[in-house]
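Okay, structure first, notes after.
Note that one protein chain of the assembly has been removed; the remaining protein chains are unaltered in position.
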Amino acid sequence: MAEKELLKGNYAIAEAAVRAGCECYFGYPITPQTEIGEYLSQRMYDLGRGYVCAESELAAINMVLGAASTGAKAMTSSSSCAVALMQEALSYACSDEVPVVLVNVMRAGPGLGYIYPAQGDYTQAVYGGGNGDYKMIVLAPSTVQECIDLTYKAFYLSQKYRNPTMVLADGLLGQMMEPAVFSKYPYPEIDNSNWALTGAKGREGRKICSVAPSEEKQIEHINNLFKKYELIAENETEWEEIGTEDADIVLVAFGSMTRNIKAAAKVLRGQGLKVGMFRPITLSPFPSGRLNELSNHVKKFVVVEMNMGQMVNDVKLAVNGKTDVELINRSVGQWLSVEEIVDGVNKFIPAGVN
Amino acid sequence: MQVFKIPDSMKKGFKYTFCPGCDHGIAVRLVAELLDEMNLKEKSILVASIGCSVFLYDFLDVDSIEAPHGRAMAEATGVKRARPDKFVFTYQGDGDFASIGLAESTHAALRGENLSGICINNTTYGMTGGQHGPTTLIGQKTTTSPMGRFAETYGYPIKIAEHIALCKGTAYSARVALDTVAHINQAKKALKKAFQVQLDGLGYGFVEILSTCPTNWKMTPDQAHERVKNEMIPEFPLGVFKDVTENIDKV
Partner (left out) sequence: MEKNYIIAGFGGQGVLFAGKVLANAFMYSGKNVTWYPCYGAEMRGGTVNCEIVVSDEEVSSVHKQDVDCVIALNQLSFDRFITKIKKGGRIICNSSLIEEVRPRNDIEYIFYPMTEKATESGNHKLANMVSLGVLSDIETSLDKNIFERAVDTVLPEERKHLASVNINAWSAGHCNTLLAC
C-alpha cells in the first residue's frame, strides 16, 4: 500500500485520470481548475498520449467526443461558465452514447461570476444544460481522496454504460491539499469493440449519431436511453449516511460541504439533538429511494448547499411531502461554517422541543 | 463492357436525398471513388457536419460520427489524436466550416492536424431554406437578405481556401468547381491530394468545392452551373493556394 502524500485536488484528479488509462486530454484554461491541464500537458507528453491545448472549451469537449467515439478513454476539465459552453456537446454525447469524461471544478456564477468556489452548477449537471431528454452520470467528491477514487469511477462508469460522466468538484476541492493515496485503478476494462469507430474492416460502416430517420425510431432511441438510465440508477446509486437510524433531523449536502455537515451533526448530537447526515455521492442517479425510506422516521431534512437552493428540490421530490425539507444556503464564496449550520438548524427547532 | 459502377465505398442500396441538380451528389461520388481507389474505406472515420452535408454518412459505407454544428474539425482532431493510424476526414458546408466553425477549422489547420477537410460552398444555407451565409455574394438575394447582400450591413464573403492556405500547418489548400467535366476532373485530383497529404503525415489537407443550390437559388440545374461560372468563380477563383508537396518535389 502506497503511503499517503499531501495532494492538491486538481493534481489528484489529473493523475487519477492518467492512472485510469486516459489516452487523450483536451482542455482550455480557467480558474480554479487550470492545474489539471498544466499537469497533464507534461505528463501526457511524457507518456506519449494525446494532449491538445484546444482553441476553446467548445472545441475541447468536441475533441473528447471524437476521441471517445473511437473507444479511447478521453477527458476534458473546466469550470462553471466554460462548462456552460460545453452543454450542446454533452447533449450530443448522451444521445450518441459516447463515454465522455468531464470534470467541472465549480466557481461562482452566474455569467462570468468569479473564481471563488460555489456549488451553483448542480442543476446544470444533474438536469443538463443542453437540449432534449438526457442524463449524465454525476459524481461529487468531498475529499481529495475521493477526487482520485471518483475520477477512476467516472472512467469506468462512462465506459460501462457508454454515457457521459461528470466529476462535479468545486474550487475548494480543486485548490486544497490533503493527504491521499493513489490506489491501483480498481475496475475492469470494458470491451467496446462492438460499437467503437475503428474503420469498417470486414464489416459495414458504423454510424454514431443522434438523428433517427423516423419519429418512431427517435422515440425508440430515447426510450432505450431512459431504460439505460433506470439500469444505472438501480446499479450505481451511491450515498453516505451517518447517524440516520434514530435521527429526527438529517443534514443533507453534497461535495465538499459534506465535511461541514458531518462536523455540524456531531455538534448537534452533543447538544442532545438526534441529528444524522446524508450525502449523495452520485448526484445523478440521485438516491431518492433511500431519502424516501428515511423520511418514514426522519422529521426534518435540512439541506446545506452553496447556491440559492438547487439540490433541495431533489430532496423535496424524494420525500414527496412526507416530511419537512429546509434549506441553509449561501450563494457563493465563503463556505457555510459549522457554527452557521448549527445555528441554522437550531432556528428550525420550535422552542420547547428537546 | 461495364461503363458505370457504383463505388464500393457507397452504402448498398443508398438513395440520394439531395435536391435535383445539387452538386453534393457529384462531390460525394468523387469522395467514394477516391476511398475505393486509394484503398481507404476500411481505415476511414468520417466526421459529418450539420446542414445538407450531414447526409454523407447515409451514403458512404464507412465508420462515421456526427458533430455538433461547426465542431467537425474539433471532433476530427479528437479522433485523429486517439487513432493516428486512421484516415480521418470531414465533409462540411460553408456555414458549418467557415461561419459557426471557423475557429475550429482555422485552429485545426494552424496545428497542422493530419486531417482532410472538404467544404461545400454554395453561397447559402441550403438545409434551412436559402438564408444569407458567410459566402453569400454581394448583391445576392436570400431569405434573410431579401434586398441583396450589401457590405455596409452584411459585410463581405469569406474566401475560405485562401484563408486556410494562410495557416502554417496547412499542407494543401485548393478551390475547385463541379460545373464542367474538366472542373470535376480537377476536383478529383485536388481531393486526392488533400487525402494524400494526410496519409503522408504532412498536415492539413483542404478542398473548397464551389457547388450549386438550384432549389434555393430558384434556378434550373443548367442555370445554376451558369451562375457558378459567371458569378462565383470570378469572386472565388479556382486554383491551388498552398501545396507543400511542390516544395518537397523541388528539394
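For reference, chains read A and B in written order, and residue numbers begin at 1 within each chain.
FYI, a contact is a pair of C-beta atoms (placed from the backbone, for glycine too) under 8 Å apart; a residue touches a chain by one contact, two chains touch by 3 or more.
This is a predicted model, so every value here is computed, not measured.
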| item | value |
| --- | --- |
| Partner chains on view for the chain not depicted | A |
| Sole contact to the chain not displayed, among A:177, A:190, A:317 or A:349 | A:177 |
| Identified contact with the non-displayed chain, of A:32, A:71 or A:128 | A:32 |
| From A:198, A:256 or A:329, residue that would touch the chain that is not displayed | A:256 |
| Touch residues of chain A, complete complex, unshown partner | 4-6, 31-32, 115-116, 171-172, 175-179, 256, 259-260, 262-264, 334-335, 337-338 |
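FYI, only the chains that are shown with their structure count from here on.
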| item | value |
| --- | --- |
| Chain A-chain B separation of Cα centroids, rounded to whole Å | 39 |
| Chain A contact footprint on chain B (complex, rising order) | 11, 41-45, 47-48, 54, 57-58, 60-68, 71, 74-83, 86-87, 103-104, 106-107, 111 |
| Residue ranges of chain A touching chain B (in the complex, touch as defined) | 23-24, 26, 50, 52, 54-56, 58-60, 62-70, 72, 74, 88-89, 92, 96, 98, 197-202, 204-211 |
